[in-house]
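First the structure, then my questions, so here it is.
Note that this complex is displayed minus one protein chain, with the remaining chains in position.
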Amino acid sequence: MAKRIDVSGLTAYYGSHKAIEDISMTVEPRSVTAFIGPSGCGKSTFLRTLNRMHEVTSGGRVEGKVLLDDEDLYGAGIDPVSVRREVGMVFQRPNPFPTMSIFDNVAAGLRLNGNYKKSELSDIVERSLKGANLWNEVKDRLNKPGSGLSGGQQQRLCIARAIAVEPNVLLMDEPCSALDPISTLAIEDLIGELKERFTIVIVTHNMQQAARVSDRTAFFNLAAVGQPGKLVEIDDTERIFSNPSVQATEDYISGRFG
Amino acid sequence: MSTATITPKGPGTLRGARLPKWSPYAIAAGSIALAVGIGLAGGLHSRVQWGLIAAILYVVGTYAIATAVEGKRQAKDRIATSLVWVAFLLAVIPLASLVWSTVARGLKVLDVYFLTHSMGVVADTEPGGGIYHAILGTLEQVGLATVIAAPIGVLTAIYLVEYGRGRLSQAITFFVDVMTGIPSIVAGLFILSLMLMFDMQPFGFAGSLALAILMMPVVVRSTEEMLKLVPNELREASLALGVPKWRTILKVVLPTSIGGITTGIMLSIARITGETAPVLLLVWGNAFINANPFEGAQASLPLYIYQQYANSAGSGAAYDRAWAASLTLIAFVMLLNLVARGIARWKAPKTGR
């Protein structure tokens, strides 16, 4: 059920401050697209416009179009709550609900969206945890609080929670930046498996990570601090890292700035 | 997708049906109109009932309409929203009424004469008289309480933050917490029990002692918070220059936090100024001017309000004086609050957002 994302002419504001300007791109279904760029270039802001989380922050506002297949997320009569149900998100810091058990964390989204029988619920929870490569580690303590897990396990729990509701798209905002290298590797492997089923967009600070996990890479940059961030180019990851068409991209990738 | 258990979703699921933006107002207007209709038709006298009916109609109406159009989850969300708004408006009514009646009724007799005369030659049921003696009593009692409680409170806080460790400071912290919860009348009873031992008659300073007991823990807590905000780097910098610790505290720590400490003390003064119960037990009240807090019964502003109310025998003049005294008391307390907050904002460490 993975869907294509078509963004055209998207500009996002924080109050009167323009954070990103005039971004257009296409994200292919069943692929991993990575966003890279220096701090403050608006890649996380852009990511949050893709499931209407940007407008949750105070003063957040968006102009332009985001088409999910053929439907504009910002069109009239669109319910942001259903958008977020279709476009899942994993955050920078693992954020399982601290008062819920592991099981309840994974089931949280399902319980919002309908009446499931207990057996159905445990089937989906098991499948989601297996999908997040966490099942074997937690199957004996599903009723323990999720906050008792290690950071990497917590992040995979959050991924399980996000995929349990079968979204069309999975957004990941620097999902490994708070994790150690081994947990990072586990998540990267997981991303590779998940792209069989979902459209995945990942923001990362780590260029090796972008090169390892993504099929396509978008480079964001800003002219100066306080200026809005812009999309410089988006291309196949291989090309971006070997032979980018814009000089700024090459400078950034080769470590000349950022 | 391979999962059959997930409810299949057709295209266009993002487009949840939404009620138009004006619908809450429309439902509110409708339920108020209907409630007025029911009230008139049913001959219900109390406006409270009208309001309740309107509120119930609004909640039920919102739920029914939203469920029909938007679905159950959205309906619940709307109910929660309207309940939260109703709760807020419900709370505004008594609080606004309190402020309004105090101001409107208090202004009736509040003038310079009222502020500069006592009740010495005026019976409680007659018009005339004023609160000069009560203001004087309150200022003296609160002033003395502050003179006792503020230094002890600040020094205790300094001990807890700068020196405190081990059992003594744990015990003090615990009992300061306990003391904040003492009902004011219990503090009054404590001083009363001392007065009974020594066979003493009511006098102003006894009230001050009870007020000081109520004030001390508040000063300790707020000062503690302020001292903890002083960065350790500042202390270390001063100590590294070879400045003795006590001078570091006096010259570096206290000046840095003086704004916050002053705010805390002023807020605690505002709090004890309104205390009535201990004053009732210990200072007794006096219609005449008694400027000596160490001998003889005194008046006090909150006590004056109570006695004008209680001894009025239903006299409007006494009620008017009670309202005017309330207005004076509130004005004083609010002024202290506003100035204290002003100081806090003005002296707040600049954190650069």
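Letters are used for the chains, namely A and B, taken in the order the chains are written, and counting of residues starts over at 1 for each.
Simple rule for what comes next: a residue touches a chain if its C-beta (ideal position, glycine included) is under 8 Å from a C-beta of that chain, and two chains touch if they have at least 3 such contacts.
Everything below uses one rule, namely that contacts and distances are computed from a predicted model.
Asker: When you check the chain that is not on display against UniProt, which of "Glutamate synthase domain-containing protein 1", "Acyl-CoA dehydrogenase", "Phosphate transport system permease protein" or "Hydantoinase B/oxoprolinase family protein" does it turn out to be?
Answerer: For the chain not displayed, UniProt's protein name is "Phosphate transport system permease protein".
Asker: Going by the contact rule already stated, which one of B:Ala33, B:Leu155, B:Ile258 or B:Ala291 would touch the omitted chain in the full complex?
Answerer: Final answer for the missing-chain contact: B:Leu155.
Asker: Which listed residue, B:Ala171, B:Ile258 or B:Ala291, touches the chain dropped from view?
Answerer: B:Ala171
Asker: Touching the missing chain, which residues of chain B?
Answerer: 44-49, 73-74, 76-77, 79-81, 83-88, 90-91, 94-95, 97-98, 101-102, 151-153, 155-156, 158-165, 168-169, 171-172, 175-187, 189-190, 192-194, 196-197, 213, 216-218, 220-222, 224-225, 228, 232, 235-236, 239, 244-247, 249-250, 264, 267, 270-271, 273-277, 280-281, 302, 305-306, 309-310, 319, 322-323, 326, 329-330, 333-334, 337
Asker: Please give every residue of chain A in contact with the chain that is not shown.
Answerer: 51, 53, 56, 58, 81-86, 88-89, 91, 93, 95-100, 108-109, 112-113, 147, 158, 161-162, 165
Quick note on the criterion: only the chains that are shown with their structure count from here on.
Asker: Could you tell me the distance, in whole angstrom, between the mean C-alpha positions of chain A and chain B?
Answerer: For chain A versus chain B, the centre distance works out to 47 Å.
Asker: Show me the residue ranges of chain A that touch chain B in the complex, using the header's touch definition.
Answerer: Residue list for chain A touching chain B: 1, 68-71, 73, 75, 77-79, 81-83, 86, 112-114, 116, 120, 123-124, 127, 165-166, 197.
Asker: Along chain B, where are the residues that touch chain A in the complex?
Answerer: Result: residues 1, 3, 5-7, 11-18, 73-74 of chain B touch chain A.
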